[in-house]
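The structure under discussion appears below in the form of structure tokens.
A protein chain is absent from this complex, but the other protein chains hold their places.
Showing subunit A:
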Amino acid sequence: MKGEDVMPQSSGQQRLSWFQRSERWQMFTASPMVVASAVWLAFIVLVAVLAPALVAERANFQNLSLRFFPPFQIEQGIEFILGGDSLGRPILLQLAMGAQTSMIIAFFAVGISSLIGYAIGLVAGYFGGWVDNSLLRIADILHTVPSMLLALVVLFILEPSIFNVIIVLGITRIPVYLRTARAQTVEIRERTFVEVARSMGASHWRIMTREIAPLVFPTIRTLAVLEVAMVILAAASLTFLGIGLQRPDVDWGMMVADGKTYLKTAWFVAVFPGVVIVLTALSASILSNWLRAVEDPTQNILFARKPKPSRGKAP
């Protein structure tokens, strides 16, 4: 922890340079993939926040003469650089609009299911016995009912809206996290440091939250990030069935679903949103993987920058 020993006197400039010398920053800049992922995610979030205020009107303006306008041409202005969709809307701006919805759905649906699954899994794994059994059976039931069917029924009864899509997707994905968290908890609870904590009078709550939960968390986070793409696409299939989002709301999954029909004639309508989904999911995954490795004190040495070999010598 060399970088953390020297806490400098606070002046902005100094603090910045101290930060740049800190181990974590060095580890961050050492891997270009990680930097690229972070930049991409930051960009998407920025777009998600700004786009609706700036381009909402132009994004939804339909100009049928520009239907399937081919991409990479700027005669119609920069907004048609990625082409036009089936109703002549600019794909670039649609993507920007979709960023917000997709981010909101992915963030909250994954957040809800991972938090609930994480908590229940910890409790089930830690206490075992009938608590464990009954919680697992509930998870089984949730798992065996096809999530699409459940979503269909619920959204048929409720009004289709972003909020309801989030709730449905959130609840149906709980078992994934529950099982993982439980399996890890069962393993960790047998370790000596848990025993030590107990022998020193730690309460169940403290053992669960302070001793076990931090060791389960990295797995849950990795899983959650992998689920982001899952959820975006699941939302798209709901939309495809007509019970997800309703226009003029748009998300990336919906755009893929729209474009699917025209894949032969106008590939770009489906491909660009697809690429954006993949890039976003990939970035999140790379970033979370990096975080996991960096936070693990036994692994983070792998990311330390090797001293550059001096010239003329074999490394």
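Everything below uses one rule, namely that a residue touches a chain if its C-beta (ideal position, glycine included) is under 8 Å from a C-beta of that chain, and two chains touch if they have at least 3 such contacts; residues count from 1.
Just so it is clear, contacts and distances are computed from a predicted model.
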Among "PDGLE domain-containing protein", "ABC transporter ATP-binding protein", "Glucose/mannose transport system permease protein" or "Acyl-protein synthetase, LuxE", UniProt-listed name of the chain not shown: "ABC transporter ATP-binding protein"
Full-complex contact with the absent chain, from A:Trp25, A:Phe43, A:Phe193 or A:Trp267: A:Phe193
Candidate in contact with the missing chain, chosen from A:Gly111, A:Pro146 or A:Pro214: A:Pro214
Full-complex contact with the absent chain, from A:Arg206, A:Arg247 or A:Lys260: A:Arg206
Subunit A residues that touch the omitted chain in the full complex: 1, 4, 129, 191-193, 195-204, 206, 210-211, 214-215, 297-298
